[in-house]
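Below you will find the structure I want to go over with you.
Only one protein chain is missing; all other protein chains are in place.
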Amino acid sequence: MSTKSSSKEIKNEGKRDFLIISTYAMAGIGAASVAWPLIDQMNPAADTLALASTEVDLSSLEEGQAITVTWRGKPVFVRHRTPKEIKSAKEVSLDDMRHPETDEERVPNEKFIVLVGVCTHLGCVPLGQKSGDVKGLYGGWFCPCHGSHYDHSGRIRKGPAPTNLEVPSYKFLSENVIKIG
Amino acid sequence: MIKYSSKLFSNGILKLFLSLIIICFSSVSYGAGEKINYPQLNWSFSGILGTFDRASQQRGLQVYKEVCSGCHGMRLLAYRNLKAIGYNEDEIKAFASENSVSTINDDGEVIERPARPSDKFVSPYPNDKAARSANGGAYPPDLSLIVKARPDGANYLHALLTGYIDAPADKKVPDGMYYNKYYSGNLIGMPQPLYDDGVVYADGTKATPDQMAKDVTAFLAWASEPEMEDRKRLGVSVMLFLLLLTTLSYFAMKQIWAPIKKQ
Partner (left out) sequence: MSKSKFKNPVVKWIDHRLPVFSFMDHELNHYPTPKNLNYFWNFGSLAGFALVTMIVTGIVLSMNYTAHVDYAFDSVERIMRDVNHGWLIRYIHMNGASFFFIVVYIHIFRGLYYGSYKAPRELLWILGVLILLLMMATAFMGYVLPWGQMSFWGATVITNLFSAIPLVGESIVTWLWGGFSVDNSTLNRFFSLHFVLPFVIVGVVILHLVALHRFGSNNPIGIDVKGTQDTIPFSPYYTIKDLFGLSVFLSFFAAAVFFFPNFMGHPDNYIEANPMVTPAHIVPEWYFLPFYAILRAIPDKLGGVLFMFGAIAVLFILPWLDRSSVRSSQFRPIYKIFFWILLLDCILLGYLGAMPAEGIYVILSRIATAYYFFHFLILFPLLPFIEKTKPLPFSISEPILGGAATASAMATREKK
């Protein structure tokens, strides 16, 4: 650059007033607002959200049986607990639990326990739904990946998982029909 | 002198060139086929700021359901989409549950369950071949995109639905075909669908064929472009933003360039 044109530049530098700054600011705002649609398109689409809740009929589920339903692409465990299981879930002491929660907090209708069947450690699906499955030391569920043991209320009792099995939001539409999500 | 005349010449060329582009575009967009003139209606949804008429759309849904859906599916539309034309969740649930979809139960048997809002509109035929054979070989097209899939779709559809007249004496109409003055070739496989009081509108609107054609077209136009109202609304703000940016950048440019232009 010759001295002539750089002095011209400096002169212009001083002239960059409100008009020029606001022009570039406007362009910046425009560019930033275009980013949102491009980001938001990765969020769940309308058809995915429409499938975000599912209804399950539990009338054919006998005492001691369990079913696994799919909800939002994940397994949801529903188990019809026996009186013995309910009793053990309610009476156990919370003192030495890693994540102390009472059974009443976790199971609104004591007969049916509803859990997201994903181990809170690293996301494996625990065993215990089928009659022949290993159910772990506490008779609930057992995660084969890293050995987490869950009790009849889905609470973590032994192993690496940090928290209890998640309870999805659900409600009873009638005596035997639940709506998950 | 020479410079002046060449400028005049290129100006003339430029004008010729612009008018040629306009001619090209207008004739190309009409398509090359034989042109049938049909009435150009003033739709509420046409134009830059046009929006859909909810009442007309709802009547149109009724016409679709009671008249068209016997043969024509709308597989890209879901029942939940009806929220956009003014129905609430319970109405949609009830509307959906009148249809049934087949699914596989836990025992592996194919069973029918009532449709849910998340389901797509249930088609009248299980597959294209069934649709074809039930209609004498003529496939009743899916209507999800029909307004976008025909040139000047809304006007064409309205014209077609109201275009059934007696065939001229010299025209022979074969069995299973019908005469329509707006259909290309005039012989159409679809019998006249709309008659006076073919449906009974809940809002008391008189159900003339013309009214029903307008209503069902309004409904189908929405089904083709459900994003239209959002699109135009966003478009207006984007245009205003760009107008402002263009003005600002023009004056900023003038200011930055002033010392150069002065030289």
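First chain written, first letter: the chains are A and B, and each begins at residue 1.
Please note the rule applied: contacts are C-beta pairs under 8 Å (C-beta built on N, C-alpha and C of every residue); 3 or more make two chains touch, one makes a residue touch a chain.
On a predicted model such as this, the values are computed, not experimentally measured, just so you know.
Undergrad: Hey, which of B:190, B:216 or B:252 is the one touching the hidden chain?
TA: Of these options, the touching residue for the absent chain is B:252.
Undergrad: Any idea which of A:27, A:52 or A:94 touches the chain not displayed?
TA: Per the contact definition at the top, the residue touching the missing chain is A:27.
Undergrad: Which residue numbers on subunit B touch the omitted chain?
TA: Spelled out for subunit B, the touching residues are 2, 6, 9-10, 13, 16-17, 20-21, 23-24, 27-29, 31-33, 48, 76, 81, 141, 144-145, 148-151, 153, 224, 226-227, 230-232, 234-236, 238-239, 242-243, 245-246, 249-250, 252-253, 256-257, 260, 263.
Undergrad: Footprint of the hidden chain on subunit A, which residues?
TA: Subunit A touches the missing chain through residues 1-2, 4-5, 9, 12, 16, 20, 23-24, 27, 36-38, 40-43, 45-48.
By definition in this document, only the chains that are shown with their structure count from here on.
Undergrad: Go ahead and note the Å separation of the Cα centroids belonging to subunit A and subunit B.
TA: Inter-chain centre distance comes to 41 Å.
Undergrad: Quick check: in the complex, which residue numbers of subunit A touch subunit B?
TA: Listed in rising order, the residues are 8, 11-12, 15, 17, 19-20, 22-23, 26-27, 30, 46-47, 50-51.
Undergrad: Please output the residues of subunit B touching subunit A within their complex, sorted ascending.
TA: 78, 80, 117-118, 241-242, 244-245, 248-249, 251-252, 255-256, 259
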